[in-house]
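Certain chains of the assembly are absent from this excerpt, and the rest are unmoved.
Chain naming follows the written order as A and B, and within any one chain the residues start at number 1.
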Amino acid sequence: TRRGVPEGILAAGKSPSAVATLTQAALETTGHALVTRVSEADVTAVTDEVADGVTVAHDERGRTLVARCRGDERPTVDAEVTIVTGGTADAAVAAEAETVLSVMGVDTTRVDDVGVAHLGRVLDETEELRAADVLVVAAGREGALPTVVAGLVDTPVIGVPVSSGYGHGGDGDAALAGLLQSCTVLSVVNIDAGFVAGAQAGLVARAVSDARHGST
Amino acid sequence: TRRGVPEGILAAGKSPSAVATLTQAALETTGHALVTRVSEADVTAVTDEVADGVTVAHDERGRTLVARCRGDERPTVDAEVTIVTGGTADAAVAAEAETVLSVMGVDTTRVDDVGVAHLGRVLDETEELRAADVLVVAAGREGALPTVVAGLVDTPVIGVPVSSGYGHGGDGDAALAGLLQSCTVLSVVNIDAGFVAGAQAGLVARAVSDARHGST
């Protein structure tokens, strides 16, 4: 694809055989395929479908699958994305972002368990957070973490609301609204959209990498 | 009134003459009256209506009016409430809370301009925040401040969402949802409900004061 964003196949709402067919088509066109929100049945269907020599990597946490033809190579991007989470409820979203960044050739670092109820833990990570070229920050519950993080750094921050709560706003709507109202500067993707957050971070990382290497 | 909560008269949506009549009635029954969301016309109507010897105090910021008959005395509560704001947008709500607490006989302290985008300012106030018996924290925009404050203290925190934003959730709905989803323990009142937050804080303060003086 033009943008270097792997065109993810969203498995949710498709039959395993449809997923397998689309994966095979992507492999033939681009040499690799990224599938998100896979079920066990999708993984089996893809594994059965693909040709010999295709490797299939399945990440259970993030519910992603990456298939790659022998000889297909990941690009190399010289810029770093750090993914920040407040707790285990954000793990699946963070993993989805990590996978797409990995396919785009971007190295990622993780800063986990830095919920805003314990400011000390966030503050301790300030140097780590400042070292990144771009930050993806997952935002469960009230979605305050990206605001707090953005207040500590010079780096572009992309916030991802996470649907980890219950009651009023618990499906991610509180976090989404909070991110949109943030009193620091950041941009936002949809609820649970780890794929989009990762890909957007990857586009920024690649722009930085290209600038570093004088290619634009 | 039974609860020691002054029965506030909500001027919004009432004519100045209706407000004056209700104020006069409260003065006759209880010796004082608290009116919220007053217009200039309400203040004039009340001032014209009340008997000689009644003092009328009008707070422009908080849009409150307190009328008091000569000789009517505020109760004395031996407990302290601290009111915390992130910026000038929260000033009116904080002032409304202050007025009701003053009528209930509770001393208040203010900690202002401690928005979450600048954690340093919040952290610098940690001792001040811990010194209070109850905290009222105003929450504009994404509503993260009460969560951050509650993470620093042992004290009950009452959050008030403020309608200071624009766009999606800017009418206070983002802040309200954020407070309800808070990952620290706090309780909440309605958007811009400085009166309710102040009065609830006053009820807790009085319970503490009574306990200090052995009266319950």
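Methods note: a residue touches a chain if its C-beta (ideal position, glycine included) is under 8 Å from a C-beta of that chain, and two chains touch if they have at least 3 such contacts.
Note that the structure is a prediction, hence the values are computed from the model and not measured.
For this complex of identical protein chains, the structure file gives a whole-complex count of 8 copies, while the figure shows 2.
In this section, only the chains that are shown with their structure count from here on.
Across the complex, subunit B meets subunit A through its residues 86, 115-119, 123, 140-144, 147-148, 150-152, 165, 167-170, 173-184.
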